[in-house]
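Excluded from the complex is one protein chain; the other protein chains are retained at their positions.
To keep things simple, chains are lettered A and B as they appear, and every chain counts its residues starting from 1.
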Amino acid sequence: MSAIAVADRRAQAASTGMWLFLASIVMFYGSLFSGFVLLRAGSETWEMPWKTGLSAEWPMAVDHWFRTMWIGFAVMQSRRLSGAGVPVAGLPRYSWLVVLAGVFFFARCVYVAGWLAAQGLVPSASVPLACWYVLNGAVAVLVLGGSIAAVWVALERVPPTQRARRGAMLQRYWMLMLALWLITVTGLYLV
Amino acid sequence: MIGWLQSWLPAPASAHAAEFDRVLAAAHVEGLVVFASWLAVFVLILVRFRARRGAAPGTPAGAWPLVAIAAVVAGDVWLLAGSALPAWYRRATPPPAPANEVRVVAEQFAWNVHYPGPDGVFGRTNRAFVGAADPVGIDRRDPAAHDDFVLIGVLVVPEGRPTLVHLSSKDVIHGFTLATMRVKVDVTPGLPITTWFTPVTTGTWEVGCSQLCGLGHYRMRALFEVRSADAFRAFVADEVARLEPAP
Partner (left out) sequence: MRLSDHKTIGLAYGVTAAGFLVVGFLLMLLFRWQLAWPGQPMPIATAIFGETNAPGGILLPEFYYQLVAMHGTVMIFLAVVPFATAGLGTYLVPLQIGASGLAFPRLSLLAFVVYAAAGLLMVASFAMPGGAANSGWTSYPPLAILASSGQTAWLAGVFLLGVSSMLSAMTLIATVVAHRAPGLWLRRLPFFVWAQVVTALLLLLAFPALQAAAVFQLMDRVAGTSVFLPSGLAVSNVPLTVSGGGNPLLWQHLFWFLAHPEVYVLVLPAMGIVAEVLTAHARRNLWRYGLMVNAIAALGGWSMVVWAHHMLLTGMGTTMSTFFQITTVVVSVPSVILLTCLVVTLWGGTIRFTTAMCFALAFLPMFGLGGVTGLPLGLAPSNVILHDTYYVLGHFHYLVAPGTLFALFAAVYHWFPKVTGRRLDERLGLVHFAGSFVTMNAIFLPMFLMGLVGVNRRLYDAGLQYELAEPTLRWNASMTWSAVTLGVFQLVFLWNVVRSARRGEAADNPWQATTLEWAAPSPPPPGNFVTPPVVSGGPYRYDEERA
């Protein structure tokens, strides 16, 4: 088999694998989220603390805007990393920007969780809070995973075309992260 | 075949038992017919097409197996639409009033039965009043509770009248099972569960637990008794007479 055919097959396998991986993440997060929906639909009261005055102390809207921005930033940088189809030299620095965005997001999640816990709003305090921690935690961990993947892409010595392909896959992952995060925000805070 | 099958089942002693048994029998008859005819074809093939010296190669089968598949599917549909669902829907309607009502509170590993007494109204219950003698915690200050009584592990119901059972669990999931009544339902804590049945013969049987509920699951059983209407009235009167006067 020619070298080009081998490379094609590898690309096809990698792309298939990535789609399958994303599908299983969708199922995982979807199960957590439908658990949340079922619990919420089945309970008469659903008291999220920020509906009872906490939001004054915690600039919630700003915080969400910040966190959404970090993921959006990661999506944009991973798009540049993929070279939008055109491989360019010197791409690894976009990778590091993706890593940074993910780490900031994660750190912010940890900070917010710690702040809530310090107010006595721990997961065991109520089922809504348990859902808040689980859904936020799942997104935070998945986002951190995206950062780790970006580190890997940055450090691996591969030809530009291959790196561009990795960048494209990374971008797909981060777009899913953005979707999950927006769903989380919608489910937990807006609806 | 149907008779043989029924000889293994617990005695059918409720109004809907016969119908449920018919569904069971129909499912088994269909299963047996399908399996037996399938097996006959299978054995025939094994014998006829075994490797032999000089065996002439046969031709592949025609389309007849597709007809067989269609027949099985038709049988399934008939079973579901003609037998199972109608029987299930008839059970889903509430019992014809007036029903005898009783509360059953499950806990590891006992069935506690709260009878409303002759007035037919359950008194309030409160966890604060739960004690060794009263696992249900009847609040005797409630006027409706004056004739309520609780029996641990004894469920007595009248014959010929629907009994509506309000089920609840204090701790884990239990499985409320009256084999002779063809009644089985999970008692999940936090969920309001009711079931009903109309006993048609008197007798003494068992309440069983069908969901793994802990280390004592195997011994979580209770006495279940169906008495004639008169004997049931006498039983209630007797139990109420035993109650201490309210403080």
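The criterion applied here is as follows: a residue touches a chain if its C-beta (ideal position, glycine included) is under 8 Å from a C-beta of that chain, and two chains touch if they have at least 3 such contacts.
Predicted model only: the values in this text are computed from it and were never measured.
Participant: Omitted chain: which shown chains does it touch?
Facilitator: Per the touch rule above, the missing chain touches A, B.
Participant: Which candidate, A:23, A:69, A:107 or A:158, sits in contact with the chain we can't see?
Facilitator: The one listed residue touching the chain not shown is A:23.
Participant: For the chain left out of this view, which of A:39, A:60, A:100 or A:175 touches it?
Facilitator: Only one of A:39, A:60, A:100 or A:175 touches the chain omitted from view, namely A:39.
Participant: Kindly note down the residues of subunit A that lie in touch with the hidden chain.
Facilitator: 1, 9-10, 12-14, 16-17, 20-21, 23-25, 27-32, 35, 38-39, 42-43, 122-127, 129-131, 133-134, 138
Participant: Touching the absent chain: which residues on subunit B qualify?
Facilitator: Where subunit B meets the chain not shown: residues 5, 8-10, 19-21, 23-24, 27-28, 30-32, 34-35, 38-39, 41-42, 45-46, 49-52, 55, 57-61, 65, 68-69, 72-73, 76-77, 79-80, 83-85, 87-89, 91-92, 107-108, 127, 130, 135, 170-173, 175, 177, 179, 182-186, 188-191, 193, 205-206, 208-219, 221.
The working rule: only the chains that are shown with their structure count from here on.
Participant: Measure off the straight-line distance from the CA centroid of subunit A to the CA centroid of subunit B, and report it in whole Å.
Facilitator: 48
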